[in-house]
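Beneath this line is the structure, given in structure tokens, with notes to follow.
Up next, chain A:
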Amino acid sequence: MRQFRSLFALLAIAGLALPATVQSQQPRYGGELVFPVPSEPPSYDGHREETFGLIHPFAPFYNTLLRVDPNDPSGTKPVPSLAESWTVSKDGLTYTFKLHKGVKFHDGSDMTSRDVKASYDKIIFPPPGVGSTRKGQYAVVQAVEAPDASTVVFKLKWASASFLAGLASPWNFIYKADILAKEPNWYEKNIMGTGPFTFIEHVKGSHVVGKKFAGYWDKGKPYLEGFRAIFMRDSAAQVAAVRGERAHIQFRSFTSKDRDNLKAALGDKITVQESDWDCILMVGVNHKKKPFDDKRVRRALTLALDRHAGSKALSQIAIVKAVAGVQVPGTPFATPPAELNKLAGYGTDINKSRAEAKRLLKEAGVPEGFSFTFSNRGIPMPYEPLGVWMIDQWRQIGLNVKHNVIESRAYFPFIRKGEAEVHMDFQCGYIVEPDLDMYKFLSTSRNPANYGYYEDPVLDQLYDKQSRATNLEERKAAIRAFEKRLLDEEAHYLMTLQWNRIIPHSSKVKGWTITPSHYLNNTLDTVWLTE
Partner candidate 1 sequence: MPPEPDVKQPLLEVKGLVKHFHVGGGILGSPGGTVRAIDGIDFTIRRGETLGLVGESGCGKTTTGRCILRLEQPTGGRIVFEGRDITALGEVELRSVRRRMQVIFQDPYSSLNPRMSIGEILAEPLQVHGIVKDKAKRADRVRELLEQVGLLPRHAERYPHQLSGGQRQRVGIARALAMEPSLIICDEPVSALDVSIQAQIINLLEDLQARYHLTYLFIAHDLSVVRHISDRVAVMYLGKMVELADRQALYENPLHPYTRALLSAVPIPDPRMEARRERMVLRGEVPSPLNPPTGCVFHPRCPVAVGRCSAEIPPLREIKPGHWAACHLA
Partner candidate 2 sequence: MVLDCPPLMPTLLEVQELKTTFTTAAGLVRAVDGVSWEVNEGETVALVGESGCGKSVSALSIMRLVAPPTGRIESGRILYKGRDLLALTEPEMQRVRGREIAMVFQEPMTSLNPVLTIGRQLTEGLEIHMHMDPPAARVRAIELLGMVGIPDPERRLAQYPHQFSGGMRQRMMIAMALACNPSLILADEPTTALDVTIQAQILELMQSLSRKLGVAMLIITHNLGVVARYADRVNVMYAGRIIERASAEELYANPRHPYTLGLLRSVPRLDEPRRARLDPIEGQPPDLTRLPQGCSFTPRCAFKVRRCDEQAPELAAAGPGGHVSACWESTRLTKQDAA
Partner candidate 3 sequence: MAFYILKRLLAMIPTMLGVAVLIFLLLRVVPGDAVEARYLGEGGQYQSQELMQMERKKLGLDQPLWKQFVTWMAGLARLDFGLSMWTGAPISEEIELRFALSLQLAIMASTLATLLAIPLGILAAIKQDTWIDYAVRVFSIAGLAMPSFWLGILMILSMLIFFKWLPPMVFTPLWVNPWENLAQLIWPALAVGYRYSAVGTRMMRSSMLEVLREDYIRTARAKGLWLKLILSRHAVKNAILPVLTIISLEFAFLLGGLVVTEQVFNLNGLGMLFVEAIARRDYTLTQALVMLVATFFLIVNFVVDIAYAWLDPRIRYR
């Protein structure tokens, strides 16, 4: 029910007509959707790449086994795609999927369970010399089996609450088994899927063109005759393209200022969809550096941040907005605001928080005017405004912080050396799912990408507990406990503000719903143009 409420809220923001008229509109066939893409992927292999620059132009050529409901603005609900239905064994260890019949690859051959198995085997058990960047997320899988042409079975090592969501990952394109058997890396440089669109051309640095696949299995779809993705690095150029009506939509996000400008210039021709965004900057505190080994000091750092005031001020100038914990606000596992505000640094009385922070620092023996270095990544938005904001917040509890900005590409290699005291870290999910969103914070021994360099078995146990919970309420409780330990009691990491996704697009674009992830909902099968 909450989901529906937030959908209506979004529709209201977007200034769309009433739902009644939405329903009355019949999808129209034809037209070419044009959209700028701010980044270009190195290869075409979804199993290997990590950039949305791959999803936006290339997802329409493929299908996945499951997908995230394209009409659900929370972006959390797995629904059928190539699999039309599934059953889960009582013990939660066997998942059996029935595949759609009559699914054809673009070369005309039939898609069978062999292809699904081959694709997942490549992701989970890659042969030598084949890159799979998300292999670790499927550690739960024991084996993938294809007992008959239209059945795929996943055997798990233990029960997993997030497994279905994992199969709805937008990255896990289903490739053709015969091709993979011949050349496991073929899909890095070639495209051949079952998706609603067929690949026409990719001009390096310029654009990708797709055309409606006449033999698409989901009858009646897609509506578009084709699409054209144009690589465009400069955000001003992207905005200009939408404003000049040379492009319909940009699927990542614009800033609030761009939104206002577009709206002012084009009025009703622009429809705005907004959502909290499953991306967040957080602050890693190196537990190996004194005095940050002392949790009182870490708590003081988070207590110093006036998140509510920051949300108001920073949302005007940066792409951040909501005050959040470890889950995107408004999604099923998110902590409700009233409860979230009880965490250290989330309170509404900032003076009280700061007094507490000063007391803790004193207790920890940290002298007045203590100095440390805050390393930040050389990306103007939103790293820099957030960095400046935090340094100012820390100054107000008597800390003197040096801002050390490092070139974007050199940043993580530097952080990985473990020399930084306090640094900005980043995480962005392709689907809102606690397993994925919280994995980052596990002890460094379990996740080397935890640059706080701490070991916290209690926290790890809470993670495993929620991950294997079969009951929704049980999982929620474990997540809540995890959040409290991570952000309040131990203050291992500090969360800043949730990013805010703003998509002002041409009002001609219909059938596309914003979700918290810019990796989601880019198959374009449901999208149509009014003219």
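Candidate selection criterion: all candidates are chains of the complex that A comes from, given by their letters.
The rule we apply is simple: contacts are C-beta pairs under 8 Å (C-beta built on N, C-alpha and C of every residue); 3 or more make two chains touch, one makes a residue touch a chain; residues count from 1.
Fair warning: this is a prediction, and the values are worked out from it, not measured in the lab.
What touches chain A in this complex, out of the candidates 1, 2 or 3, is 3.
Every residue of chain A that touches candidate 3 in the complex is listed here, in rising order: 36, 42-43, 50-51, 128-129, 131-133, 136, 188-189, 203-207, 230-234, 236-237, 240-241, 243-247, 408-416, 425-428, 447-449, 451.
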